[in-house]
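Take a look at the structure set out below.
Here the complex is missing one protein chain, while the rest keep their positions.
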Amino acid sequence: MAFDLVLESIATGLLVGGFYAALSLGLTISLGLTDIANVAHPAFIFLGAYLALALSQAFHLDPIVSGMVLVLPFYFLGNALYLFYNRAFERRGESSLAGLVLFFGLLILLEVGMASEFGVGLKAIYSPYGSVALNIGPLSLPLRFVYSFVAGVAAVVLLQLFLTKTFQGRAIRAVAQDAQALSLMGAKPATVKLIATGVSMATAALAGGLILAVGPISPYQDRLLIGRVFAVVVLGGSGSVLGTLLGGILLGVSENITTIYLGAGWSLAVSAVILLAVLALRPSGILRR
Amino acid sequence: MKRSRAPLYLVILLSVGVALPIFFKQPYFYFASYIVLEYIALSVAWNLLGGYGGYLNFGTSAFFGVGAYASAYIFNSLRLPVILAIPAGGAMAALLGVLIGYSTLRLRGVYFAIATLAATTLVQSIVLNTPALGSAVGLYIRLPPPPPPYGNLIELLFATLFGVTVVSIALSYWVENSWIGRGLMALRDDEEAAETMGVPTFRLKMFANVLSGFLMGLVGAFYPLYIAYMEPYSTFDLGISFNVFVMTLIGGTGTWQGPVIGGLILGTIQQAASVTITSQYNLAVVAAAMLLFAVLAPGGLKGIFSKFITSRAE
Amino acid sequence: MLEVQGVSKSFGGVKALSNIELRLEKDERLGLIGPNGSGKTTLLSIIAGTIGSDRGRVSFKGRDITSVSPHKRAKMGIGRTFQIPRPLTSMSVVDNVIIPLMFIRGLHRKELETKSVAMNILSQVGLSTKAEAKPKELTQLQLRKMELARALAGEPELLLLDEVLAGLTSGEADEVLDLLRVLNNDGIGIIMVEHIMRAVMTFSQRIVVLDFGVKIAEGSPSEVSTNPEVLKAYIGE
Partner (left out) sequence: MYFSRGRAVSTAILAVAVIVILVAAGGGYYYYSTVYAPATTTPIKIGVVIQESGFLALAGVPGLTAIKIWANDTNAAGGLLGHKIQIIAYDDASDTSKVPALIQKLISVDNVDFLVTLGTVDTAAAMPVASQSGKIILGLFGTNANAGINYSKFFQAAPIGPDPNYDQVKGYFEFANSLSPKPQTVAFVAVQNDFGQQCAIGGAKAVKVFGFRIVANETYPPTQTDFSSLMTKVKSTNPDIAFVCSYPPDSIGIVQAAKEVNFVPKLMGGGMIGPQFTALEAALGKTLQGVVTFAYWVPEPTINFPGVNTLIQKYEAVANASGAAAFDPLGYLYPPYSYAALQMLGQAVTACNCLGNNDQLATYIHGHTFSTVGGDMNFTSFGEWTYSRVLWIQYQNIAGASVNAFAGPGHQVIVWPATYKSGNLAYPFPGWQG
């Protein structure tokens, strides 16, 4: 294989990896840190994408900018979701398993809701960088992935700073690891999880904007994301934000390398094998906490 | 303590199910009930590891699909008798259970769950890239004529799947009331404590996983005959895994009755919704029912049934 | 009967145990003491098999059991209790005791007989009135008794007790100690990890002291209590 080809596939794999990381961040927080397995997260990402589409069409905004605008409303949406979850399950001392049923139901309701509200067909938005590449030496990097990579990495950095430098962030990390430390900090688990679920949902808004910038959307596409998003979270070591970025990049690069050596038809099989191998050999993720 | 009468009931149920198609002819009933039975059997199988052992399998469709493809390949391509193909489907799925189990059952439950999800992608991907299995084009199944007394293939399928379902329920009942079930429940509560009490946790998990996989594969092995055209997306559909998980939870995990109740009720609601609400909202109704059950009966419907019966008995 | 040779263990770069040597004769009573975080529980877990050691070997009744799984060790006769009780929460107290009866002693054929054996053990530790209760209804003391009953149900030859007296009044502690002496007289070896010095000093025939994963002293209770290293470890510098 030509060297340029390998280089191109690694470079674009890296960019796509940042995009995958952005899609997975919300689940890293909810599953890894607050122990709420929100399987409806991909559906919320598509809700974000549809709302971003509406915003972009109404105000002629860039889809990524629309996604950012939605971050705050989605934070409150996350708060509301947690309040309901807390009332229905946590406060009654029910297992998180019953909560999973709730999220599965929510997933289907969201899909049907989006289909009836926005139509079953594919929707897309024109953006001036839609099929433009950034040419660096022998590389041509798709601008839509360059931008989503930048946005994804920025989200990772901001989240990492939030989790390590702020009181709320440290409390969120403590909620996952050490209930005693949490009570020493004087924080209530429910309050901490309220914030965490809000943050998790806020990332779905951003991810929705990115998905819209990258390609067309339709209401039932979220199912295609589930496997990949869980893979990224586990590869990264669930709960690790930096790990999520690395997990996304590992997945993106390995898919692309598979594409050029074996054919894209095998890319999903290879990433599944990598995931299974990581689970068997290094279950705490590629980046150990 | 009296001897349990449950085996007797199961035998009666079995004969009713097997004999029903001979006397009652309504093909739609059998087509719709087939899917409900399929979900009951899959949920019962899922419960063996997920309910008793607490290890969640999100790859039901992987086991189901491996069973389906193995059996389709054996009788459709190799032209061997169906009667060989069905158990072979179960055996292949059991093998998948061994492979996944060996690599991940030593780890915490959540890793097992993710591994089963990844296994689904992997086996689907293998089928997609294997022309002998029809790749994405699919396999057209040659349907055999039904042997008497069944006049119709669906009646035979209903009767045999009914048998498999009842046998799965019986197996699940046996597991629950034997030392195996006790050991699984012990390790579900606390794996380390169970070990120190002599419970061979890994062996029990493997046993449950392989038995559960075998039953799922067995159920899948009938599927080619039902659908007549197999292709990897609907066979390995994540929706099957979700449904089975949700049904077991709604019915109540960790009891042999739970998955039966959940599969029967939610499966019937799904079938009924798809012919009474003739629009995309049929899915919404099913989802709303799921939400309602999850919020109102988080411990499963079985708990409500028991409460009702206890209060009536007093 | 039990021999621990050169056992080391570290967690993520932190040494929990270094080169530990330990012997226990049949029907001997050994006290294992040391400040918090000195590695006592880790050592018990390595003997019970729930934690693997990085180096060294463990043998029991003359057999090398270093790579033997914990449930097999339980069958060979190693019983243990946990520092924080770990009940099987979905089962009643008597069912908690039935588990080791089924899996260690193989009593899974006849339900009623198994249950009466379990009831006997519960009355031995004074818990027969709570047999049908769920663990979450029990007090700390009752939970510890249940732990002890579960360990006894396996008919161990070696009993590993992790702070079995914690939270008990002195009367209750004496009661438990009396029970343990009876068991010891029947030929059960006991390793007791304990913070209550009075109890461990009177109960044990021999004391081993750990500090930061290192064995700093070993000997009779009186020898150990005057050992300057031990005093330094406990009182600090």
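Chains here go by letter, A, B and C, matching the order in which they are written, and residues are numbered from 1 within each.
Please note the rule applied: contacts are C-beta pairs under 8 Å (C-beta built on N, C-alpha and C of every residue); 3 or more make two chains touch, one makes a residue touch a chain.
In this text the structure is predicted, and so the values were computed from the model without any measurement.
In the full complex, chain B contacts the hidden chain through residues 1, 4-6, 9-10, 13, 16, 20, 24, 26-29, 31-35, 125, 128-129, 135-138, 140-143, 152-154, 173, 177, 223, 226-229, 231, 233-234, 237, 239-240, 255-257, 260-261, 264, 268, 271, 274-275, 278-280, 282-283, 302, 305-306, 309-310, 313.
Interface residues of chain A with the unshown chain, by the touch rule above, are 2, 5, 8-9, 12-13, 15-16, 19, 111-112, 115-126, 130-133, 140-145, 214-216, 218-221, 223-224, 227-228, 252, 256, 259-260, 263-265, 267-268.
Everything that follows uses one rule, which is that only the chains that are shown with their structure count from here on.
Because contacts link the chains only in sequence, without closing, their graph is best described as a line.
Innermost chain of the displayed assembly, by C-alpha centre distance to the whole-protein C-alpha centre, is B.
Chain centres were defined as the mean of their Cα atoms; on that basis the chain farthest from chain C turns out to be A.
Centre-to-centre spacing of chain B and chain C amounts to 43 Å, using the average Cα coordinate of each chain.
Chain A and chain C have centres, each the mean of its CA atoms, that are 46 Å apart. Centre to centre, using the average C-alpha position, chain A and chain B are separated by 31 Å. Along chain C, no residue makes contact with two or more other chains. Those residues of chain C whose C-beta lies close enough to touch chain B in the complex are 48-50, 69-72, 74-75, 79-80, 82, 86-91, 95, 98-100, 102-104, 108, 111-112, 150, 153-154.
Taken in their complex, chain A has these residues touching chain B: 88-89, 92, 94-95, 97-102, 104-109, 111-113, 115-116, 120, 223, 226-227, 230-231, 234, 238, 265-266, 268-269, 271-273, 275-276, 279-280, 283. Taken together, the chain B residues at the contact with chain A in this complex read 56, 103-104, 107-108, 110-111, 114-115, 117-122, 124-126, 128-129, 238-239, 242, 245-246, 249-250, 253, 280-281, 283-284, 286-288, 290-291, 293-295, 298-299.
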